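With one protein chain held back, the other chains of the complex are shown just where they sit.
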Amino acid sequence: MQNIEIKARSKPKKKFEFYLGIPYYAVLITLVVIPIFLMIVSSFQFDNQSGIYPISFTLNHYLDFLRATSFVRAMTSSLWIAAATTVVALIIGYPLAYILTRMKPKSQITFLLLINAPMWINMLLRVRALEQIIRMFFPFLIDSFAGVVLGLVYVYLPFMVLPIFAVLSKIDPNLLESSADLGANKFKTITKVVIPLSLSGVLSGILMVFLPAATTIIIPQYLAPSQNIYMIGTLIEKSVINSGRISYASAVAIILSLVILGIVYYIKKLDKYKGVNSNEKETH
Amino acid sequence: MKKRRTNPSQVIFLILVFLFIYAPIISIAVFSFNEANSLTRWEGFTFDRYIELFTDRELFNYTNPRQSIVFMTLWIALISTLVSTVLGTLAAIALTQSKKVIRDITMTVNNIPIVSPEIITAVSLLVLFGALSIAPSYNTMLLAHIAFSTPYVLITVYPKVKSLDPNIADAAYDLGASPLKALFLVILPQIKVAIIAGAAIAFTMSFDDFIISYFVAGSSGDKNISIYLYTNRLSPKPIINALSTIILMIIGGKITYDYFKTNKKTEELE
Partner (left out) sequence: MKKLLGLVLILVFAILLASCDQGPTLRLYNWGEYIDDDLVATFEEEYGVRVKQIAFDSNEVAITQIKAGNQYDLAIPSDYAIEQLAAEDLILTIDWTKIMSFDPATDLADGLSLILDEVATGVNGFDLLDYAVPYFWGNVGLLYNKEVVATEDLVGWDLLHNTDYKIAFYNSSRDAFMPALKATGAVSINNPTTAEFNAAVSWLNTGLTSDTDVITDEIFDAMLNPARYDVVVAYSGDANYLMSENEDLGFFTPEEGSNVWVDGFVLPKDSNTDLAYDFINFMLEYDHALQNTEYVGYSTPRKDVFLDVLASGGSFEDYSDSYDVRINDNDEVYRYNSDLKEQMDTKWQEILANKGFDGEEGLGTGTIVAIIVIGVLVISSAAFSIIKKRRSI
């Protein structure tokens, strides 16, 4: 009897709480979903068309881009730069996260905060600061592949450290002890226990570094101002800001998205150890 | 208990990494006091740059704040934070009452702006505003900021709302509270911390945003601080160093505040 009463009373509450979400959905649909569809439609239209009507169709933007060897090269070189950045960030970030987990909780907080802090600072300020230091002490790095990678690592390193740290700190120390008890030496423990368990964090970090690095526009403009390192983001930026060719930019953006989706899909497939960690609950 | 011996190579590694991270930041701060107009030669210590900064009409227009880059950046951050926090929090609450299907779809769509590279979100918003014939301005910047902040608020607040004990809200209804009252007096206070966290994230994302703001409004002359920094990158003005240092100090202050607060918490736990 009582259950029915409670259910009856919670119905208006349910409806009320449902209505609460309407403004959010309005924003979500108009400012997230619709723009994506519009972008796809726009990429097949001629430039300088005001509005969506009349609906024209052309593959010119896609063909122009794919036929231009310099642009295809720009895209793949961006991917290489992003890959290099990810590798370097991993090489620095993984040991860093590991060292952090071995600290006392109080120091952990301090150092975490110190690593975290730059993320709150405006990215342009950080890149400019780095540019100054590079021009002062390492002027040969300006306009070079290494310089751009360095800049990207500088900006996105915390994005690699934090997910790895999160995952490493959840590893039950008992697992490490039992591995030692079963006769594995330190190296084997690391390769067979620690690394697989931290894999999901590593993959998370890889994605959070690779994606922004591949699509950056700021770093090459600050650290390679002579345009010797021409990245795909630069093309989209110039098409939009300098030439106002939004349909063309949409086409390039979509090609870029497809390539990135492919890479992300592959990386997600690698994540076979998701949720293996006993302390980790699989959250959606 | 194994005694933790400090590994010297680890210490060196840490020092190198932190040097790498902080050297540029410190150099900005130091050079903001530079007498010379250059960013590489040092001439003398002075506060002049800061005076120039606060009297710069482009950045700080006291008689007409709507033309001041700094004020408008703050204004847009404030408004977009308010709107996105309200939207996101209400949505989080609404999601708890939704069917699993709706929840899953919503969360997936919600994550799109979060995982997408900013440049793609920027182009899509640009297409939207073009299609609706809305001219680039601070207004489009504001809409864009709301667009990308709201999802972050949702993912921050939702886990907390989900973890609430539903019996407490039910008890409120049993005691005769209207849904509105239950919302304000029961649910919201419990998730206060998550709401504030979400708002902080939304504010920072808006204040520091560059790519989306630049695409959506930058060419119109309506700039925020990031756009200003970017468009002035070729003709370096030393007041930028002063501006940078002030922002650094504010962030530094916030970080130290956080540090002491969390320190207090861990002490209380111990």
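The first chain written gets the first letter, and so on, giving A and B; residue counts start at 1 in each chain.
Note that a contact is a pair of C-beta atoms (placed from the backbone, for glycine too) under 8 Å apart; a residue touches a chain by one contact, two chains touch by 3 or more.
Note that the coordinates shown come from a computational prediction; the quantities given were computed from them, not determined experimentally.
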Contact set of the excluded chain (shown chains only): A, B
Selected from A:S56, A:S107, A:S178 or A:Q227 as touching the chain missing from the view: A:Q227
Among B:P136, B:P179 or B:G198, residue touching the chain not depicted: B:P136
Contacts of chain A with the absent chain, listed as residue ranges: 47-48, 64, 68-74, 76-77, 79-80, 143, 225-230, 235, 238-239, 241-245, 248, 259, 262-263, 265-266, 269
Hidden partner chain, residues of chain B it touches: 62-67, 71, 74-75, 78, 135-137, 196, 219-221, 231, 234-236, 257
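As a working rule, only the chains that are shown with their structure count from here on.
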Chain A and chain B: spacing of chain centres that average the CA atoms, whole Å: 17
For the chain A and chain B complex, residues of the former touching the latter: 6, 9-10, 12-14, 16-21, 23-25, 27-28, 30-36, 38-39, 42, 50-52, 92, 95-96, 99, 102, 105-106, 109-111, 113-118, 120-126, 128-130, 132-133, 135-136, 154, 157, 207, 211-212, 214-215, 217-218, 221-222, 225, 233, 236-237, 240-241, 246, 249-250, 253, 256-257, 260, 283-284
Residue numbers on chain B that touch chain A, as the complex places them: 4, 10, 13-14, 17-18, 20-25, 27-28, 31, 39-40, 86-88, 90-91, 93-98, 104, 106-107, 109-110, 112-113, 115-121, 123-128, 130-131, 133, 143-144, 146-147, 150-151, 154, 159, 169-170, 173-174, 179-180, 182-183, 204, 207-208, 210-211, 214-215, 218-219, 225-226, 229-230, 233-234, 240, 244, 247-248, 251-252, 254-255, 258-259, 262-263, 266
